[in-house]
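Entry: subunit A
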Amino acid sequence: MLEFQFESLMAFLAMAPHGAYVWPVYVLGLLILGGLTWMNLRQHRQAIRLVKRQLEREETHES
Partner candidate 1 sequence: MSWRWFHQWGSPRWFYERAGRWQLVCGWLALILLVVGSLWGLGFAPVDYQQGNSYRIIYLHVPVAFLAQAMYAAMAVCAVVLFVWKMKLADVAMQAIAVTGLAFTVLSLVSGAVWGKPTWGTYWVWDARLTSMLILSFLYLGLIGLRAAIQDPDQAGKACGILVLVGVVNLPIIKYSVEWWNTLHQPASLKLTEKPTMPASMWVPLLVNILGYYIAAAYLVLGSMRAIVIGRERRASWVKELVGRA
Partner candidate 2 sequence: MSIEKRMLARELKLAAARPGDIFKPMWFLMLVISMVPLALSPDSALLADIGSAMIWVATLLALLLNTEHLFQSDFSDGVLEQWLFLDRPLAWLVGLKLIVHWLFHVVPLICITPIAGLMLSVPTDVLIALLMTLVVATPALTCFSGLGAALTLGSSRSGILGVLVMMPLFVPVVILAAGVLIRATDGSEILPLIALLGAFSLVAATLVPIAVSAAIRLNIGGSN
């Protein structure tokens, strides 16, 4: 059942005759999933940085 359907790696990458349709879709999928992950990480970092700055401000205020 598990048999590589293409003769060579080049044939796999060409995926004749529809390589031009299949590969960009998967690349876009990767970009969107990766982009969302990156966005979440950035938002998280920004939120933490905001809290940090606030903490520093409180400390200088106290001293």
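The candidates came about this way: all candidates are chains of the complex that A comes from, given by their letters.
Here is the rule we use: a contact is a pair of C-beta atoms (placed from the backbone, for glycine too) under 8 Å apart; a residue touches a chain by one contact, two chains touch by 3 or more; residues count from 1.
Because the structure is a prediction, the values reported are computed rather than measured.
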| item | value |
| --- | --- |
| Candidate from 1 or 2 that touches subunit A, complex-wide | 1 |
| Subunit A to candidate 1 touching residues, read off their complex | 1-6, 12, 15-19, 21-22, 24-26, 28-29, 32-33, 35-37, 39-41, 43-44, 46-48, 50-52, 54-55 |
